[in-house]
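Note that this complex is displayed minus one protein chain, with the remaining chains in position.
First chain written, first letter: the chains are A, B, C and D, and each begins at residue 1.
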Amino acid sequence: MLLEIDDVSLLYGRIQALHGISLTVDEGEIVALIGANGAGKSTTMRAISGIRPIATGSIRFEGEDISKLRADLRVRRGLCQAPEGRGIFPGMTVLENLDMGAYTRRDRAGVAQDLARVLDLFPRLAERRKQPGGTLSGGEQQMLAVGRALMSRPKLLLLDEPSMGLAPMLIQQIFDIVTEINEQGTTVLLVEQNAQQALARAHRAYVLETGRIVKSGTGAELLHDPAVKEAYLGVA
Amino acid sequence: MDFDGLFSNFGELTTTGLTQGAIYALVALGYTLVYGVLRLINFAHSEVFIAGAFAAIWTWNGFGLDQNSQVSGIGSVLFYLLVAMIVAAIASAGTATVIERVAYRPLRKRNAPPLAFLITAIGASIAISEAFGIYTRRLPEGAPSLVSSKPLFHVFGVPIDAVQLLTIGAALLMMVLLDLFINRSRTGRGIRAVAQDANTAALMGVNKDRIILMVFIAGGSMAGVAGLLYDVRIQTLTYSVGFLLGLKAFTAAVLGGIGNLRGALIGGLLLGVVENYASGLFGSQWKDFAAFAVLVVLLMFRPTGLLGESLGRARA
Amino acid sequence: MSDTEQTPAVPAQAGAPAVEAVPDREPLLEVDNVTLRFGGVVALNNVDFTLYKGEILGLIGPNGAGKTTCFNAMTGIYQPTEGQIRFRGEKISGKKRHEITQLGMARTFQNIRLFPEMTALENVQVGADAHHKTSVISALFRLPRHRREEREGREKAERLLEFVGIRHRMHEFSRNLSYGEQRRLEIARALATDPVLLCLDEPAAGFNPAEKEELLQLIRQIRDTGVTVLLIEHDMRLVMGVTDRIVVLEFGKKIAEGLPAEVRDNPKVVAAYLGVPDNAA
Amino acid sequence: MRQKLARVIGGVAMVALVAGGTACSSGSDTASGGDACGSKIAFFGALTGSSAALGINENNGVKLAVDKYNKENADCKVELVSLDSQGSPDQAPGLAQKAIDDTKILGVVGPAYSGESEAAGPLFNEAGLVSITASATRPSLADQKWKTFFRAVGNDFSQGPAAGNYMKNVLKADKVYVIDDQSAYGAGLADEVKKVLGPAVVGSDKVQGEGKQTEFSGVVTKVKAANVKAIFYGGYYQEAGLIRKQLTAAGVTAPLVAGDGVNDGAYITSAGQAAAEGTILTCPCQPAAEARGTFVQEYKALNGSEPGTYSDTAYDAANIMLAGIKAGKSTREGLLEFVKGYSGEGVAASYKFTENGELDPAQVKVWAFKVTGGKVVPDQEIPKS
Partner (left out) sequence: MTTVLERVRSGREAAGERWRGAPRWVRWVLLAAVIAFFYALPNKEFYQYLGPIPTPGANFTQVMFTVSIYVLLAVGLNIVVGFAGLLDLGYFGFFAVGAYTVAVLTSPSSNIKTLWPWLLVVPLAIALTMLSGVMLGTPTLRLRGDYLAIVTLGFAEMIRIAAVSSDFLKGQRGFNQIPHPPGKYADGKPFFGVLDARPYYWLVLTLIIMVVIGVRNLTHSRVGRAWISIREDEDAAQLMGVPTFKFKLWAFASGAAIAGLAGALFAGKQNFVNSQNFELLNSIIILAAVIFGGSGNIVGAIVGGGLVAYMIERFRGIELFGVELYEYRFLIFGLVLVIMMIFRPEGLIPNRRRAAEFKDRRKEVIVGE
């Protein structure tokens, strides 16, 4: 078990955003977290990466309880998130942004290798490597965010809405890359609005609703679950 | 208004203004760095400057130099300057670190609102300044005259002396070093990352506490060097001078666009020159008035300063 | 499944217009070829649509499609780079935000923006104050006019809290309300400004189906009191259930406009909004 | 047990008091009784804060006077109360009231500065509490019809013209630059100097006092460009030292002439010996050799430091009051009358007051001092015109 979340609750001020969430991610999996806007998907991600404190419950990574660990130390443990809304450093060039992904790493050779790999995955980024992140288009920023997360060579990659604001072609591309990354050995936890794509690619998935997990199963199961279809795919 | 006073002394007012401005700029960097990363006016930064300035004087005293000593020989002068500079930088960086630890970090741990930070900053500033005042019995301390201010050469008839060269040169050198540090080093990249988006930076594995510490150390060292240059130039130090100088330096930082390193330099130099022109034009008593008037007017037309805000956003 | 025709909604106030879904086609808000750029990013690209009096218009699109940006342009937060927006025939750009509100446009926020340190009642009173004339002087000395307006404002606020169903919580600080209550409070506060047009920005985000159902009823009731509603929403069921017409944005562009049924069957919309099925791009 | 002890001690104290009282009364006239013993005089001035040096000088002078008096009259001591005003007019009324409330306080030496004198004067006047200032030289203080105001030094009208005359006649300066610190004292002095020198003043500038300004490049530049024979500074030693230092550093060699506010050892420390050399300091007082007798030695023995500016005048002011107490004036009215009619010699001057409390102009002597070899040495007495 790579990641194990047990009965996690989280508060925003006095509003409870998560009510006892439990989920697991196994090594080598793609796990998707789907749900409507405001259901608590991104909040879950923030709790895992340590940007928000949890009120109760525990988060274990490779068997170690990391619930009280500082966010940057979680990154050092091999847990890296490409945040929602991309979180590009607008004043840094594409290369510098990618370098930030490798901030915790000291092996120069490995970093260079990964940089080559990322630029290979995203040729657009290679073209714009000297350009400040703020001037990229939405899709390019999304690629940069994913590429940057990869630069830390994470054991578990957390992707928060990688398809947001992207044209269909690009969505396709991003998901292809997610699959490819996964095949290369990175475990992925994916939060998606685009349930169709997410479920199609994921090994397993959880459905969140108002801060609770209401359903879970394999991607295929959920993809064909009529209730899920109606609620999140808009298909009556 | 004394236009004659302004024009006949234009050259010298400019050079002395630039010299003073260089000191403002170095102190302004500290404000700008901390503001860029924490969005906090580090009100106590003026005391960081004073700590360095006193440290330099006390170092010289330790070598048996007082305000009446004459030092000759370029070698020994350089030695004294260098030693005092290192001590001053360490003292200032240390003071800044202590302020961060004692006054700011506990508040960050409690997620206190910005106003609370401002008040602790003011409290720390008053307390440190008073501590120096009580220790020195509120009397001025003299520094030896290490560098001669006899004119070395003339440019367009304006005499340039060694103190001016040293001050402006050292300030520029420190600026370049800081610029390199921020833009080239790994820590510098961390600083810019935290300044632009602290949460995302944490997601990249940046330790915010460590970065904040580095920012205080970097800003503190700059202030320490500024303290040394101040000693060399003015040769006397009173515990209370930090307040106004700090205020001016902050003004300089805002003028240039707070959070913007190059803005701090430009703001500092501009402020030094403008207030000197004003003292030529209206009389020295209106010098500070002019400095603040420039700030107010500028902010009305360019609400984020000359070069605009933010560390890193405009490529630092 | 056009729910609109079969609404049994009880009008909250007397004199509500007929429940007939056909709008009287009097334009209320005209978005006229609006383009908006931030730095290098084009957030809105030549968006063009009209909102008619009395209707509920849905503005939909995937996350990041520019819906909220469009909203912000309409409420005067952003100035369009090109094109213009007219509300009740008047140009929006150049108007101060509170003037736009006083002109009759009110909104809620995607990420709730109440005044957390005010009670629920006070929050709504702030909205009601939009049409009050009390001066500082009359407030200072508690002159009769101030007291009258204060009483009226309070009564109105209580009525609206009753309307959205959280009157029993009116003395709580808004930050202490539950998520659903906060969403309702935002609507009450917006209604307190006596809007002609109410803009709701993802009011159902974070709601469970039962809560969504209640919201649906509430939106209909609001429309039935004569208020035109612009609704940004993700939840297709909600949008399909309540709107008269739908505008679809994607990637800052309008890709479709029409009746809910038409929109739902539009292949472009299906592709963009519902997600591209694997191996179908 | 404890209570008993307290009672015993109290009893002893009472006896001592009564004994002291009778001992004293035997030596003085019977009318005002023996309760002049155990009375107090107050010193009023800055003892902390940025303008404390002057106040400390004066307080030490008063301390010496009281100390000497108590040694000579061991059976009838007088107590000194020091009130720290920080030189701020804000604080002055509260402290003045404090002095007034204490009915044992018969007279006040001070207030030291003109500003606080303005604020405290009306209270003293109302309460009939006599005050002799040893250093507040603003002329207008004497014009406010305060019955209780006395000044043990000449005002700015005496010192200013003298300084001007010195520059004109002794230094033969035909070009003078005048700087002041905008303080009541400094600006007043500078105005008088300007009046005397007339067209010889080729430029003037103002700086900020009270330690607010340390960087004088603007002034220095202008002085340098004016190429003058002498520079006059109206203000206090702290800024004077800095200005002198920065002027010398910039290569200006013309001598600095300043008033008694700069006449303090701290000036030389602040300017540095080399730069301070040759500075002319005027003072409406006489040099030690003239009349000071053993004052300097005694002052040093008591306070451990050299007397500074106004230490002597404060000493004299205190002695005037002590003479009154010695003469048995045990009420405020009595002491006030005594001071009004006083005439006698002090270490700094001879004292006699005019109708509105000024030092009799005939008694005002202005001397010029010169910084030589790191010390302030007397130069010459300046004739009044």
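Note that in this section a contact is a pair of C-beta atoms (placed from the backbone, for glycine too) under 8 Å apart; a residue touches a chain by one contact, two chains touch by 3 or more.
Computed from a predicted structure; not experimentally measured.
Checked against the hidden chain, the listed residues B:Leu82, B:Ala131, B:Leu152 or B:Val176 yield one contact partner: B:Ala131. One of C:Asp32, C:Asp48 or C:Glu150 touches the chain omitted from the figure, and that residue is C:Glu150.
From the options C:Thr35, C:Thr50, C:Gln102 or C:Ser178, the residue with contact to the chain not on display is C:Gln102. Only one residue in the set B:Ala112, B:Leu139, B:Val158 or B:Leu306 touches the chain that does not appear here, and it is B:Ala112. Within the entire complex, the positions of chain B that touch the omitted partner chain are 35, 39, 41, 102-103, 106-120, 122-131, 134, 202, 208-209, 243, 247, 250-251, 254, 258, 283, 285-286, 288-289, 292-293, 295-296, 299-300, 303.
Residues touching the missing chain, restricted to chain C, are 75, 77, 96-98, 101-102, 106-107, 109, 113-118, 122, 125-127, 129-132, 134, 136, 139-142, 146, 149-150, 153, 173, 175-176, 189-190, 193 (touch as defined at the top).
The chain not shown here touches chain D at positions 48, 84, 87-91, 93-95, 97-98, 100-101, 114-115, 118-119, 122-123, 125-127, 138, 140, 144, 182-184, 187-188, 206, 208-210.
As a working rule, only the chains that are shown with their structure count from here on.
Centre-to-centre spacing of chain B and chain D amounts to 39 Å, using the average Cα coordinate of each chain.
With each centre defined as the average position of its C-alpha atoms, the distance from chain B to chain C rounds to 51 Å. Per-chain CA centroids place chain A at a distance of 32 Å from chain C.
For chain D, residues touching at least two other chains: there are none. Of all residues in chain C, none touches 2 or more other chains. Taken as a contact graph, with one node per protein chain and an edge wherever two chains touch, the assembly forms an open path, each chain linked only to its neighbours along a line. Across the whole structure, chains are in contact as follows: A-B, A-C, B-D. Within the complex formed with chain B, the residues of chain D that make contact are 48-50, 52-53, 182, 203, 205-208, 211-222, 224-225, 238, 241-242, 245-246, 249-251, 266, 269-270, 272-274. Residues of chain B that touch chain D in their complex: 5, 8-9, 12-13, 16-17, 19-20, 67-68, 70, 138-140, 142, 145, 149-151, 163, 233-238, 240-241, 244, 275-276, 279-280, 283-285, 287-288. Contact residues on chain B toward chain A in their complex (touch as defined above): 186, 189-190, 192-193, 196-197, 199-208, 310-316.
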